[in-house]
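One structure follows; several queries about it will come next.
In this view, the complex is presented without one of its protein chains, the others remaining in place.
We just call them A, B and C in the order they show up, numbering each chain from 1.
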């Protein structure tokens, strides 16, 4: 998995590319842990080909930390396969989910 | 593998679709054995996704029989992967090979 | 059911993706013969995801005393279904079906629940010192080309 970032408004846009599973999730957690807890995030999932429950768990863990710090965490551009994991587990109820990165960073 | 046929001029055009390997080659041999030995053929390989040496062997065996019966056997529309097998083994030297089925059936 | 193919991999998370892609590929080969093409992508994704979950568990919950541990993935089929068994020598476990309480933001506990929801049947047996988790999905679709 590759991780890249840019800034829009007050949001750090973190774009993930590749596979988000048990083998790559620690990389995401470490990456996010390197930022201030109060930094609000949009995680751009457009190029995530595959996500399993370890990937989901990493995102939920980040969301919990952001909530504790009163920061905002949003998700953008899930494909159908990723969406399916969020739907079965009802994890979509924990996130604001957008079809568009700039809409996410404006709202 | 699926086999279908049609007639152009004096040629029976035999079109193969799918995989031509050790598991499917007997089907081709049986199919051709059901025709008169003197029948000239164009084998259309456009939809052959994969051919290995068992598939090649079946085609060479048919070519030998046709030669013995003074019938003509031509090959048409090989893709690059199929061509590679004919090149490495030099089996291309045994066949008239065309890019086009109707050109094969006219020449 | 007729066993078709067995994969054996080292119990290492770096192979989770290979296991999961190959499960998807095998499901696709199977589905090619028995499924309507419209349903194939979903059928394959169910195997890709379920094997990712089960293989990851087999690696994660391995006894520390087994450094050279391997995980076996066995595929069997009949005319109407594809079964995949994940076989390891970990401690016995309870193959829970319960959804985790999402409102508490859990970081784990989703794997077996997802498998139960993606597959038609999930069975667990403990044989000697071995866990066998077998996941089956019907391919009710018509016979293709």
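Convention: contacts are C-beta pairs under 8 Å (C-beta built on N, C-alpha and C of every residue); 3 or more make two chains touch, one makes a residue touch a chain.
This structure is a prediction, so every number in the text was calculated from the model and none was measured.
Colleague: Among B:8, B:22 or B:103, which one touches the chain that has been omitted from the display?
Modeller: The missing chain is touched by B:22.
Colleague: Out of C:7, C:31, C:87 or C:115, which is the one that touches the chain we can't see?
Modeller: C:7
Colleague: List the residues of subunit B that touch the chain left out of this view.
Modeller: Missing-chain contacts on subunit B: residues 19, 21-23, 50, 52-54, 56-58, 60-61, 63-64, 67, 81, 84-85, 88-91, 93-94.
Colleague: Touching residues of subunit C against the unshown chain: what are they?
Modeller: Touching the missing chain: residues 3-10, 15, 17-18, 21-22, 25-26, 29.
Just so it is clear, only the chains that are shown with their structure count from here on.
Colleague: Cα centroid separation between subunit B and subunit C, in whole Å?
Modeller: That pair's centroid distance is 42 Å.
Colleague: For subunit A versus subunit C, what separation do you get between their C-alpha means, in angstrom?
Modeller: 26
Colleague: Return the distance between the CA-based centres of subunit A and subunit B, expressed in whole Å.
Modeller: Using C-alpha averages as centres, the distance is 54 Å.
Colleague: At least two partner chains per residue is the criterion; list those residues in subunit B.
Modeller: In subunit B, no residue touches at least two other chains, as defined above.
Colleague: Could you tell me which residues belong to subunit C and also touch two or more other chains?
Modeller: Residue numbers touching two or more other chains: none in subunit C.
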